[in-house]
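Only a portion of the chains appears, each positioned as in the full assembly.
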Amino acid sequence: MLAELKESVWKANLDLARSGLVVLTFGNVSGIDRRRGIVAIKPSGVPYDGMKAEDIVLVDLEGGVVEGWLSPSSDTPTHVEIYKAFPEVGGVAHAHSTYATMFAQARREIPCFGTTHADQFHGPVPLTRILVEAEVAEAYELNTGRIIVERFAGLDPLELPAVLVAGHGPFTWGRTPAEALETALVLEQTAHLAFGAMALDPRLPPLDACIQEKHFRRKHGPGAYYGQKKEDGHD
Amino acid sequence: MLAELKESVWKANLDLARSGLVVLTFGNVSGIDRRRGIVAIKPSGVPYDGMKAEDIVLVDLEGGVVEGWLSPSSDTPTHVEIYKAFPEVGGVAHAHSTYATMFAQARREIPCFGTTHADQFHGPVPLTRILVEAEVAEAYELNTGRIIVERFAGLDPLELPAVLVAGHGPFTWGRTPAEALETALVLEQTAHLAFGAMALDPRLPPLDACIQEKHFRRKHGPGAYYGQKKEDGHD
């Protein structure tokens, strides 16, 4: 069932492992079939080496396993919550990548200091609040999804395809699993650049708004002119 | 004798060399056969390239060589002391990995700032005291083991499978040599994340206790639900 989706999720997980963004098994990518309402996700705690496309687990939008002999990632309820709230999202990635996680641990947004950031993210990368004790005790991973969605009130998730969960790390997304992983790579480089720019000048103001706007619109939306494919209004 | 143990120790030492955690020959992994009371350990100062499983040295719990034509690692008495004090430990790794060693040199514990840390370590990574002159002059490596054990009074070594020896570097352990090496990898990433989070906010408080507890218990102990294998109450 859904062999193509499983294949793309499996491939994105292998690419995540090769990307250098993860240590051991600390990361996962998922994808969704919107028509059937089924999410494909990495099995929990399984090494990337030797993982097969058939090992990818299928779950429904309540998080129940629909197909697969392995347990799905323990972060599954977080992924599902993102899919339910953001209908344009087709893939979600989670990795404790070094610099993005430093910002999440320090509980700081990533300000937009340059065009690398503005090309990808339409504003600072948002930070969730910290979960309170009752939210941790019960349905922790679901509540992690909920505070992500809560933080995006009034924000467009495709214009800001990343979040830092305070004290934890980043989640990124896109229209496909591959795009979610690409965003994770750009986020990590963006975080590294911001980390260094702040070391050079701890009071550095953000990039001028007009340049931020220009760079984002060069690549996204109806007036985009970066890249080759502009048919669908993205990229 | 103990060909399987030697093989696993040899393999873990090669994996250590490939991991990027060590420069030249500055690291070693050992394993123990608890029934016979015999420790298998890397020979001293031997390059990883070309090392064979047969080169692994066997020593008893007094540190005397039982089998092998090469001298055992000069850190052998430290490893043996850890095995004697921590009966559940089956493998020990030592590497001067970059960020963990920075903390050891700066004589600071690694605080728990995020879930990457909490997933693996149940509390801050402990730091030993510094050895006094008499402890250095005589039985230095044995005394290094003793201050590690001294520091763990009241702590569970399987819930905190790492220590920073002040002015020196980390030792990590686990139920097997492979697990000891995995812990070394996670420790290094944890130390890197803490280093960066402290640069972003020098007064950063630790992660909320309830989230620390939640993440550790997701992966360890009777209520663990991370990963696929929960038979033994770990993982």
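Per-chain numbering from 1; labels A and B assigned in written order.
To be clear about the criterion, a residue touches a chain if its C-beta (ideal position, glycine included) is under 8 Å from a C-beta of that chain, and two chains touch if they have at least 3 such contacts.
None of these values were measured; they are calculated from a predicted model.
**Student:** Quick one: 2 copies here, how many in the whole complex?
**Tutor:** 4
Going forward, only the chains that are shown with their structure count from here on.
**Student:** On C-alpha atoms only, rotate chain A onto chain B and read off the angle in steps of 5 degrees.
**Tutor:** Rotating chain A by 90 degrees superposes it on chain B.
**Student:** CA centre of chain A versus CA centre of chain B: separation in Å?
**Tutor:** 33
**Student:** Quick check: in the complex, which residue numbers of chain A touch chain B?
**Tutor:** These residues of chain A touch chain B: 23-24, 26, 43-46, 70-71, 74, 96, 98-99, 101-108, 130-131, 133, 136-137, 140, 167-169, 195, 198-199.
**Student:** Once bound in the complex, which stretches of chain B touch chain A?
**Tutor:** Within the complex, chain B touches chain A at residues 113-116, 119, 182, 185-186, 189, 192-194, 196-197, 199-201, 204, 207-208, 210-211, 214, 218, 225-228, 235.
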